[in-house]
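Just below is one structure, and these are the notes that go with it.
Heads up, one of the protein chains got dropped from this complex, but the rest are sitting where they should.
Let's look at chain A:
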Amino acid sequence: MDQTNKYTHTSYLENEGRFKGILSWLLSTDHKRIGLLYMNTIIVFFLVAAVLGLLMRIEKMAPGADIMDAQTYNGVFTIHGIIMIFIIVIPGLAAVFGNFFLPIMIGAKDVAFPKLNLLSWYIYVIGAIMGVLSQFVGGGAPDTGWTFYVPYSAESATNVLFALTAAFILGFSSILTGLNFIVTIHRMRAPGMGWFKMPLFPWSLYATAWIQVLATPIIGITLLLVIAERTLNIGFFDPALGGDPLLFQHLFWIYSHPAVYVMILPAMGVVTEIFPTFSQKPVFGYTAIAISSLAIALVGYFVWGHHMFTSGISYWSRWFFSFLTFIVAVPSAIKVFNWVSTMYGGSIDLKPPLLYAISFIFLFMIGGFTGLALGSLATNVHLHDTSFVVAHFHYIIFGGMGFAFFAGIHYWFPKMYGRMYNIKLANIAWGILFVGFNVLYFPLFIIGLQGMPRRYFDYLPQFETGHFVSSIGAFILFAGLILMLYNLVRSRRKGPWATANPWKGVTLEWQIESPPTHENFETIPEIKHPPYLFKKEND
């Protein structure tokens, strides 16, 4: 798959447009360059938040204060959550691979609003910087947790305002990206590409974009209300001012539950591209996967109450939210069966992207089934706000979205940079990551079942073994991350040249040069076939 010569066309990496040097990136409206802007920003923030995570695990290696005091720990888990959720996972796949590949996969030259696209990145950066600043200015690092539950967040003397404003600003970036993608998908598909000839990654982005546009304003308004509560003393949520603390939880989760699907739907989209390519076989149950993305997005709006099962909501609300939570699990299960069936009978090439995609299924299944234990009323009462929840959402978000991101980057890397990474090294890094991940998070299920609460700086002696093992896993995981990043960063400039289609993919991005030209397509292709049509060898 490697070639010895550099490509001869002028790719988006060389085509600088009107500006030169760094400005050719900072002022570019090319969706591919904006995708890379997002990716580099995200990687930097991810490393910061991962180090914070590692520090928390070191702190919890032994009971008592080891390397930090309680106030610092509370600040660290807060900013770890804010960065990971609002700066990395929510924009993550859509902003990086969505920006880079959505236009190409539907046969367009760019997104519908390229300037708005660049503006979204700037809004995102401003929000991210505010989030970081919240650590250093004012009355100390915020200590409310990323959930900002009132009344604590209304009363904490720390710099909660900055963090709230940061999350508020980041929301706008998310809304604008969603809007851009919806219009792009509606208006800019290549001639002949009907809705059901569209690849499934764009489908998942479409479902995601609607959640971003419709749900994000709710969190924006909610955070504004908390700001008004803190600065103007208007009682919306704080009972001391005549407000209702549960109202905050409702409004918060009306956004933040669908936000989980903003994280996981594009992840499902990414692996749905990978399975057919590495099996040389069409996606099994194309229609079911496309429709189940929309179904998840739709039903996902009506399950927020399962975050509040123990908050004192009424008996029948608990019943209703639990029932719907179980129903929303079904489309996810269907997708798993479809992915496995896509591989069945194929011609399987176990390259790093597929390794990550298969481990995505494994980790996503563990995350999903433990999610069912949390969705069930009786078991939720026991598990709510324990480390079982922490393990569950790390399996879904890191094991799901994170591993899908790693799968995606290893899949599309040769397309993005025109070079190939070291496959052997990538496999080793995968192995370390996968082992480290499970050693880190699985013990948290067990101590959670035994009653270890989350967000605890210190813990009772019976949880010591679990915490210790988990901390060892953190070091392994971190080593894997560094190795993976080293391989990728190094190969951006030093990897061997890659051909245009190293994996023998059939979607549109593999039919153009690597890296793509500024315009992607010389002439806009006409679509005559369904998206996953592999030639039979006897054709």
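Operating definition for what follows: contacts are C-beta pairs under 8 Å (C-beta built on N, C-alpha and C of every residue); 3 or more make two chains touch, one makes a residue touch a chain; residues count from 1.
As a working rule, contacts and distances are computed from a predicted model.
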Complex member absent from the view - protein name from UniProt, among "DNA replication and repair protein RecF", "NADH-quinone oxidoreductase subunit A", "Cytochrome c oxidase subunit 2" or "Multisubunit sodium/proton antiporter MrpC subunit": "Cytochrome c oxidase subunit 2"
Option from A:370, A:422 or A:487 whose C-beta touches the chain left out: A:370
Option touching the unshown chain, where A:31, A:230 or A:281 are the choices: A:281
Where the missing chain touches chain A, by residue: 70-71, 74, 138-140, 143-145, 149, 151-152, 155-157, 239-240, 244-246, 279-286, 288, 310-312, 315, 318-319, 322-323, 326-327, 329-330, 333-334, 336-337, 340-341, 343-350, 358, 361-362, 365-366, 369-370, 372-373, 375-382, 384-386, 449-451, 453-460, 532, 534, 536-538
